[in-house]
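Sharing a structure with you now.
Yeah, one chain of the complex is gone here, protein chain that is, but the others are all in their spots.
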Amino acid sequence: MTLTAQQISDAIGAALEGDSGLEVNGINSPEKAGAHDLIYVDADKHLGRAQGSAALCVVVSEAASLTGKTMLRSTQPKLAFAKAAARLAGPRTIATGIHPSAVVSPLADISPTAGIGPFAVIGENVHIGDSAQIGAHTVVEAACWIGDGCRIHPQVTLYAGTRLGNRVEIHSGAVIGADGFGYVHGEGRYWKFPQAGVVEIGDDVEIGANTTIDRGSLDDTRIAEGVKLDNLVHIGHNCQIGSHTVIAALSGVSGSCSFGKNVVIGGQAGFGEQCHLEDGAVIGGQSGVLGGKTIRTGQVVWGTPARSLDKFKQQHAWQQRLPELAARIQELERKVDNK
Amino acid sequence: MTLTAQQISDAIGAALEGDSGLEVNGINSPEKAGAHDLIYVDADKHLGRAQGSAALCVVVSEAASLTGKTMLRSTQPKLAFAKAAARLAGPRTIATGIHPSAVVSPLADISPTAGIGPFAVIGENVHIGDSAQIGAHTVVEAACWIGDGCRIHPQVTLYAGTRLGNRVEIHSGAVIGADGFGYVHGEGRYWKFPQAGVVEIGDDVEIGANTTIDRGSLDDTRIAEGVKLDNLVHIGHNCQIGSHTVIAALSGVSGSCSFGKNVVIGGQAGFGEQCHLEDGAVIGGQSGVLGGKTIRTGQVVWGTPARSLDKFKQQHAWQQRLPELAARIQELERKVDNK
Partner (left out) sequence: MTLTAQQISDAIGAALEGDSGLEVNGINSPEKAGAHDLIYVDADKHLGRAQGSAALCVVVSEAASLTGKTMLRSTQPKLAFAKAAARLAGPRTIATGIHPSAVVSPLADISPTAGIGPFAVIGENVHIGDSAQIGAHTVVEAACWIGDGCRIHPQVTLYAGTRLGNRVEIHSGAVIGADGFGYVHGEGRYWKFPQAGVVEIGDDVEIGANTTIDRGSLDDTRIAEGVKLDNLVHIGHNCQIGSHTVIAALSGVSGSCSFGKNVVIGGQAGFGEQCHLEDGAVIGGQSGVLGGKTIRTGQVVWGTPARSLDKFKQQHAWQQRLPELAARIQELERKVDNK
């Protein structure tokens, strides 16, 4: 889409300096940008990259100085750029209309503005909301609810009864609602414990490629609004993930964990059953939180078992001094024993 | 399905106390249950939840006391409940009949009682047993054997020659039989080592969503009966996994490992090549067992490199005391040097 600098400025609440009528029709990095691409710079050390760019319009901080550019000044240039990008280069279309090869149950309730790609399978009593898009090969089992504006990429599987809010985006290969890993051991084997709950996902959640979220066993698994899950994340049955929490790739959350709002979790972190993370907890990459533990609001933890970052750093420093401590012990022994 | 309390009692070997004719038609948690749902309680602290539930029929321990409920007493209430649940709320149907959109080789041998979903692809010389169900979009390459009663959810891939026993359940996105990660380095590049074996999976195995099990290179990869694999698990080529072993999510097993029976493995554990776990070994979450190592029967290990849980705890405790030890060394130095 083509917008003028003035239109972008108005849309993102930036202060315009320069040519208000300048036409902008894309976004890019400073090096790859053409004259009509929008770029941004949020650190003084990158100002030279912006100055040297072919781009004529730059989102900058309030104090930045560039010559010959139309500047959109913002207190948060990266955020302002992200908002502008959503208008200039909105998301790619996944599907428009209902592809004739799709298998759609006559008992499904599909908005006339929804799109469904080739070979998609839509089960009985599924609801698909306005402007929702379902990619090629995606399977939506019976009784799923897909809210307005959802974007489901190709090859996603939604098991029966999964409920998505509005504007949920799910990347390829994600599996939502598979049976949880619940068994009872007895008589020398494992007996399947019922996995009869569902998965409920709130508005504006984004789920990465090949991520898995298991259905609840007797209760439900819930992902609150605004949560962002990276690729290859595992969320176990009955978990409750609070709003605007982010979880990086390859992290694994065992069953019945409850996470608060605005939690931040690094990659490959692991959580035993029934962990509780309070609002705003921060978990370092590869950390392991033992089952049943609580991490308090504002705590930053690292390592396995997870401890406060300060403690982790201190212990790590002492560990590296172990050879020195041992040498000092030896020296003391020499002195004491020689007396 | 609707059963009487007496019928359930008989089926699961529980002692009935109360209304033998009471009709039960589902399972649930105490809080969500209606009058005709079955619930269970296996710890005294949860008795209040059961007493307060609308459910009229409860599986309880031998000593538990509830009023106004029909009780099914068992020494293992959770196990008894799981068995009852399998009868009251059996697994959801994946597919019935052969969907006209499926591409089925005329050379496949398919039981008339098997079900095959939309867009499934069944290759040459595939065998699909009685009552087996193949989900939408699942690809079964040539010469696979799928035993009776298997449940293959949508979007699974079985590479050529994969063999499943009876009652195997495989969740969406799992890939069985892809080439193992085997190369020979020479002349400045990696040459593919042949991956010509297959994957054999025993009876009653369950495989989680997006889990991968690689085919053997010259020998075969084998998963014995009753094994349960969680989501996003990786099993390398030529591994031998013993019966009734369970492996939690995101664990990775390198090539040519051999695991005994009844092994228990936590999430995100890792195993180098040619590890050997004896029967009943227990591996903590995020532990790392180095290639070629053996973990003995009954051992419980943690950490990387994996050591006995007792040793891990002891070392962890000492680690936390390092600042104190250092202070004591300093104090000794002061005393000795001041003399």
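In this document, chain identifiers A and B correspond to the written order of the chains, with residue numbering beginning at 1 in each.
By definition in this document, a residue touches a chain if its C-beta (ideal position, glycine included) is under 8 Å from a C-beta of that chain, and two chains touch if they have at least 3 such contacts.
All of these numbers come straight from a predicted model, not from anything done at the bench.
Shown as candidates are B:78, B:167 or B:234; the residue that touches the absent chain is B:234. Remark: the omitted chain is touched by one listed residue; of A:172, A:217, A:238 or A:254 this is A:172. Note that of A:129, A:147, A:226 or A:242, the residue touching the chain absent from this view is A:226. Taking the whole complex into account, subunit A touches the unshown chain at residues 27-29, 32, 76, 78-79, 82-83, 85-86, 89, 92, 99, 101, 117-119, 135-137, 153-155, 169, 171-173, 204, 206, 208-210, 226, 228, 230-232, 244, 246, 248-250, 266-268, 285-286, 303, 316, 319-320, 322-323, 325-326, 329, 332-333, 336-337. One chain of the complex is left out; on subunit B, the residues touching it are 103, 119, 121, 137, 139, 141, 155, 157, 159-160, 173, 175, 178-179, 181, 183-186, 188-194, 196, 210, 212, 214, 218-219, 232, 234, 236, 250, 252, 254, 268, 270, 272, 286, 288, 304-305, 311, 314-315, 318-319, 321-322, 325, 328-329, 332, 335-336, 339.
The rule is simple: only the chains that are shown with their structure count from here on.
Between subunit A and subunit B, the centres computed from C-alpha atoms are 27 Å apart.
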